[in-house]
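For this view, one protein chain was removed and the others were kept in their places.
The chains carry the letters A and B, assigned in the order they are written, with residues numbered from 1 in each.
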Amino acid sequence: MFIWVLFLISALLILGTSVAALVTKNIMHSCIYLLGTLLGISGLYITLNADFVAVTQIMVYVGGIVILMLFAVMLTGGKEFVSKGQQLLGLAPLMGSKSTYVFGLFGALVFGGIFAKLISYIVKLPIDSTEQKIQSTVESIGKLLITDHVLAFELSSVLLLGALVGSAIIARPRRES
Amino acid sequence: MNSTVVSFFSQFEFFNDAVKSLSETLGFNTYAAVSLLVFLVAATVLTIVCATIGGLGTYAERKISADIQARVGPNRVGPYGLLQPLADALKLLTKEDIFPANADKFMFYLAPFLCVLGVFTTLAVLPVSSGLTLTHLNVGVFYIIAVSSLVGVGVFLGGYASNSKWSMLGGMRGASQIISYEVPITISIIAIVVLSGGMSFEKIVSSQGGLPHQWFIFHNPFTFIGFFIFFVSGLAETNRAPFDLPEAESELVSGYHTEYTGMRFALFALAEYVEIFVLCAVASTLFLGGYQLPLPETIVSKMPAAAVQLWQTVIFFIKALALYYVVIWVRWTLPRIRVDRLMSICWKVLTPFAIFNLIGVSIWMVVFKGESLLKIIFH
Partner (left out) sequence: MIPYIAYLGISAFLFIIGLAIMMSRKNIVAILLGIEFILNAAALNFVTYSKYSAHNLDGHIFALFIIVIAAAEAAVGLAIVIRYFQLKETVHIDEASELRN
């Protein structure tokens, strides 16, 4: 019951804010709608018994990435956002003639067929419908991270160090030569 | 639903009896409805109590600062001026709601609510006592760090949307300060998580004792340093003096909430004071034994359950409010630091020390099997 309510709220939040992020013309607003979507996704994680992932999602995205994006938007001039000819209904590619659209339609049909075939396989996957009890995943995730996935764990630490040093080097003020 | 309050009440006879009789009169199982009701009542009570503490925080701040500066402070409204926060709230409610020209309406209105949201959601895991807490979440400490980072977004948006130079500078300073100081806070909390073996507040509190020598702050030299790292970073995280650069009155007028009036300004102020209380509560829980009664286990087990809960709540509030006093005392004692020093303190002093602490605590866990220093010396 509670899970259903949480699921509905999160799903509505995600649907509303993601569409709003697409249609809004101000990129600052777009970032805030991204924040709403991320909160909604973390609500969905809670309904999927993934408490640790949910909290990590809030921590990394809200505390880090969204603020970083807001900073970047502000430092790169904030408001002028919609470029020429880029409205919501201008989403369709403007280039090309009639034949482009014909080929595009044909390609879309082929890819749609392949996609539908894939989806039909996925839908047939064995799904266990027994209700699982909500239990903590923290201990098991910790154990998995240092046993089965230890290589990826260490590599991600190297990746993060590289990102830290790299972004500091790229964005540092340089002297004009 | 996984709530500590509900499970605490459901161990009593009268709760089960009430649920049973209600189910018989209404004709269906009312356990879920009654637990939801209990939970909602508990959540409302906790929110109101914390908001009152936040309101009284403004009064305490003025009174203590007056005491430190040998003045009298507010003394007109009510006995000893105790009703001053109420008068302030009334005044703010009746103020005109000014919206600056050319400001971004959506973000301007959203910012104070993001601040309040970030602070008040942390109350869900605030460990008031072993039974009367809303929930002992398995990721409790982590949840508090994560959710309170919403305040950073609120501060930044408030500064950006006001369309004013002072607000902009304050908002930028606030956001960069909050996300920088999260690093030492998180690392010093991880040291405690390593010691106690869990992120839930219940586990952290139960692995400490009630008496001072069983607290984590005196557990070993590393946690002793860790407490001060946590507390100093927490002061910066909540934008308190000596780190109140985002709202430095003398240089930025009032920082990110310069352009806010009336109730929206009050929401910012309320969020700030409640956040300080949450910080103090978390500090006392992580390092100072939390709600544990300072009595031997044999005496506590003989006391009635309700009395234990009551005394635990009292102990919790005493510890948290003592730290609250320290926060205010620090504000009216130390001058504000410079803005470039702020970042270099975070990245060049606090973060290396926090990492050193984490490594030290880990080595301590391996070498001494998690025994505290005093125990090793005296046994």
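Note that in this section contacts are C-beta pairs under 8 Å (C-beta built on N, C-alpha and C of every residue); 3 or more make two chains touch, one makes a residue touch a chain.
Just so we're clear, the structure is a prediction, and the values are computed from it rather than from any experiment.
Colleague: One chain isn't displayed here. Which of the visible ones does it touch?
Modeller: Output: missing chain touches A.
Colleague: Which listed residue, A:Ile9, A:Ile114 or A:Ala152, touches the chain dropped from view?
Modeller: From the options A:Ile9, A:Ile114 or A:Ala152, the contact with the absent chain belongs to A:Ala152.
Colleague: Hey, which chain A residues sit against the chain that's not shown?
Modeller: For chain A, the residues touching the absent chain are 3-4, 7, 11, 14-15, 18-19, 21-22, 27, 30-31, 34, 37-38, 41, 44-45, 47-50, 52-53, 56-57, 60-61, 64-65, 68-69, 71-73, 75-77, 81, 83, 86, 88, 90-91, 122-123, 125-129, 131-132, 137, 140-141, 144-145, 148-149, 152, 156, 159-160, 162-164, 166-168, 170-171.
Criterion: only the chains that are shown with their structure count from here on.
Colleague: Can you give the whole-Å distance between the Cα centres of chain A and chain B?
Modeller: 30
Colleague: For the complex, give me every residue of chain A touching chain B.
Modeller: Interface residues on chain A, with respect to chain B: 1-2, 26, 28-29, 32, 35, 51-52, 55-56, 58-59, 62-64, 66-67, 70-71, 74, 134, 136, 138.
Colleague: Which chain B residues qualify as touching chain A in the complex?
Modeller: The touching residues are 1-2, 32, 104, 106-107, 110, 137-139, 142-143, 145-147, 149-150, 152-153, 156-157, 160, 172, 175-176, 179, 182, 198-199.
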